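Here the complex is missing a single protein chain, while all its other protein chains stay put.
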Amino acid sequence: MSQLIRKYSDDYAEYMRDESRTTGYAETISFPKTEEDVREILGALAPSKTSITVQAARTGLAAGAVPFGGHAMNIVRMNRVLGLRKGENGLFYVRVQPGVILSQLKKDIEEKRFDTKGWSSESLAALAEFEAASEQFFPTDPTETSACIGGIVACNASGARSYLYKSARGHISGVRLMLSDGGIIALRRGCVFAKGRTLELPKENGGTLIVPLPSYQMPATKNASGYYVADDMDAIDLIIGSDGTLGIMTEIELELLPLPAAIWGVSTFFDSEKKAIHFVQKMREKVSNVAAIEYFDVGAINILRDQKKTNAAFAQLPDVESWAACCVYTELHCHGEESALEKLYEIGVCIAESGGDENKTWVARNARDLEQLQFFRHAVPESTNMMIDKRRQIDPAITKLGADMSVPDEYLEDVVALYRAGLEEYGLESAIWGHIGDNHLHVNILPRDGADFKKGKELYAKWARVITDMGGAVSAEHGVGKIKAPFLEVMYGREHIIEMAKMKYAFDPGFIFGRGNMFPADVQEEVQL
Amino acid sequence: MAGLVIDREKCTGCGLCLKSCAVNALSVKNGSAAVSDVCVMCGVCVDVCPFNAILIEKKEAAETEAFLYKDVWVFAEQSAGTLASVSLELTGEGRRLADARRCALVAVLSGKNGQENAKVLIAAGADKVIFCPDERLAENNDEAYADYVSSLIEKYKPEAVLFGATKFGRSLAPRVAARVKTGLTADCTVLEIDPETKLLRQTRPAFGGNLMATIVCPAHRPQMATVRPGIMAAPEPDFSRCGELVEETFFARTVPAIELLEKIKTDKTMSIADAQIIVDAGRGIGNQKNLALVKEFADLIGAELGCSRPLVDMGWCEYRHQVGQTGCSVAPKLLITFGVSGAIQHLAGIARAEKIIAVNSDPEAPIFGVAHYAVVGDCVEILKEMIAALKQGGASLSKLPVPVFRK
Partner (left out) sequence: MRCVVCIKQVPSTTKVKLDPVTKTIIRDARQSVVNPFDAYAIEEAVRVKEKTNGSVSVLSMGIPATERLLRDAVARGADRALLLSDRAFAGADTLATSYTLSLGIRRLGAFDLIFCGKMAVDGDTAQIGPELAETLGIPHVTDVTEILELGEKEIKVRRATDEGYEILKVTLPALLCVVKDINMPRMPSIAGIRYSQAAPFEVLGAEALSADIARTGLDGSPTQVVHTFTPERAGECVQIDGDCKTQAVKMLGLIAAETKTAEGGN
């Protein structure tokens, strides 16, 4: 067996779980550093059809990185930035290994400093241009900046700014995917397209992979549920968001955009949820250059209020006045301060028209204030997790139940009503926050005990059906992983799940990659038979 | 008027200076560099220019009668009769400067234990100690001390006066400098006498430590500086040295406007955020039993205990010990990690540690990327060895030899 493969021991316990608090198990683990290492490991494991779960920073919320047996391949040491190029369109593209951490990459881009060891002369030339250019940024900004790029691509992550920049998909321009036989499919955006619903993928060392694409129509809303398929689609889009089920990404190329000169954040407080929703609708209608519209309900704000009192890490949070029942965060991306000021006043008008007060706002116009607002936003999920961890010490079986569903614009009021009615009917504690601009709210059920946990799961299944009927998606950004696999069947139906599995089979005939992700266990047998 | 001047004869318009300017004040126009109003005259471009085409022109102030000023002074800060350690560091440094200047080194002292402290200062290198036993100088009081020190300066006219850059020193020194209307350089790390001009060259970090600036005070006296504590070594005391003790009386000039109501001493080691030495445990220590070893070791060397998130998650450690993004951000002088692999969230929390010694069995653990000393080995075994050695040696670190490492 390869030297790279280590037998599991308790030292590796932390690699058996992710941020969803799901704990798995593995017989072996590896930490490859290069594409060659990955090939060597696959060579040792694929013949015996050992299941391989690829993982990186394990910041995911759907347990996609948690191994359920077999081998855990942790790619955090594939963390080099490999090169840079300037496209004909004037944009810069950065090529990375999948284990590069987002926060590190952001820092490199911001400081315009890369470890250029091994870079080609073309890359170095592009770097010189990059240094001279205005500041650039990678627009995808999931809340968790310690996520790895590989994970971001695997679940097509998005984050708050996706209201303007959409999900990561649009900013990923190239991928190298290793199949179980060690062969590589190298894809660059705009090069390989499907014919209708059939893809012919050239392998790097000759040969072609014929892939039958599933026939379903994706919902017309923010979506990270199941494979991305469409007629005549770009092949790269199939790999993005495939949840580690098709192969192992060994290289990724990202598109960078020039950083807007003025990035301003505005947190607005309302005394009722109704007013907040009204404000969101007005904002969508009237104000341009808005990169994010985020929501925090009273449950979320109350958790923050509590944590601030008891937890030193959150002591520096700004105080929310006691009357405030909810908060809407909006972010403006403008090319200058003057236009930003104009937009800010437009937001002020929307606030007044929705029954709010311009005085009850926090405006961040510099990095320090923006950081403060970001800290506030990030503290919400963090403090919720901490609260649940405390409850788990009493009952380890419970976890936070987080919905990640989205619906089309016209259903915003309906979907909030649906959530509120369900939570009341089931008598559950909750905190709601997230991307209200995309009608994509994270409804977090906070079970107090095992009974709550069971009720919460039931409620989710119910919501998944109604949201599918509204034309929505059951996972809008976290990916499906293991936790949401059952909902996927609700959304697409058994028949389409089988089609998806057949497609996976074309890539991964041994069904070794990401076992448990996306598919119920019995599907594999049905397809392979 | 003063300003940055570009010698158009010498300037080739090469543009090197543009790249060196932190405030973007320079441009090249008509083949020659030009400076705009945003220039802060930091002088970086002056040093960068290969053609010596840039200079900072300055109308010199009417020369203070510099020749009247002599001797190097150090302000010997004390609290409740105990000398601050920086006072001895200053005395050692002052001795060197006084020797270079061939003048006397004078220490300015007050407070309790005057006789004792004067002896210590003389043993550390002072030729003369000016001492004032006045009760009003017993506490470190800005107003009284500003009156006291500035009146001494006026009376004796020292050439240079050094203060420790302690909280009190950094409050008192500028008050004194403004009163005697002279220059003051903050938080110096290197002091030397210019062999030609005989001026005190005061070097301090600028731009967040990315650049060092050497500053002089040519026409005003005394030349004043505060000196960062812990940078200069305190000299070995030589109690056979002789020195003079001069007693001074204190005349207050300022009507006191500040009254000390209460003094509260705090335990410095209450929070790991402020701890000077932290022993930081990670998942790699194996089990909860080994954590007890880490705690024991921390106690022996007088360190606070820190840990990574998994240890808190598993309930081995209390949250208040957690270092990292979701825990506490720490800034100790010394951080010693055991079995910390170095997850990015954890590294964020230790970024401000001055020195890091990392112990981990995995030579490729990311922690070694930020550590100053890497110990690849078994945490538990090394801990046991160190604890045994400390117990045997009467748990005194100061008796241990300081090793020399080759890089």
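Every chain is named by a letter (A and B) in the order it is written, and numbering of its residues begins at 1.
Operating definition for what follows: a residue touches a chain if its C-beta (ideal position, glycine included) is under 8 Å from a C-beta of that chain, and two chains touch if they have at least 3 such contacts.
Owing to the predicted nature of the structure, the values given are computational and were not obtained by experimental measurement.
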Out of B:A186, B:A281 or B:V312, which is the one that touches the chain we can't see?
-> B:A186
Out of B:T12, B:S32, B:S171 or B:S329, the sole contact with the unshown chain comes from B:S171
Hidden partner interface residues of chain A, rising order = 110-113, 131, 134-135, 266, 316, 318-319, 337, 341, 344-345, 347-348, 351, 357-369, 372-373
Mind listing the chain B residues that contact the chain we can't see here?
-> 1-4, 16, 19-24, 37-44, 47-48, 56, 58-59, 61, 79, 84-86, 89, 140, 142-143, 146, 166-168, 170-175, 177-179, 181-187, 201, 205-220, 229-230, 234, 257-266, 276-277, 301-302, 332-334, 336, 355, 357, 359, 368-369, 371-378, 381-382, 385-386, 389-390, 397-398, 400-403, 405, 407
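One rule holds in what follows: only the chains that are shown with their structure count from here on.
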Using the touch definition up top, name the residues of chain A that touch chain B in the complex.
-> 10-11, 13-14, 31, 57, 77, 101, 103-104, 146, 311-313, 382, 386, 389, 393
List of chain B residues in touch with chain A within their complex | 283-284, 286-287, 310, 313, 315, 319-320, 325-328, 343-345, 364
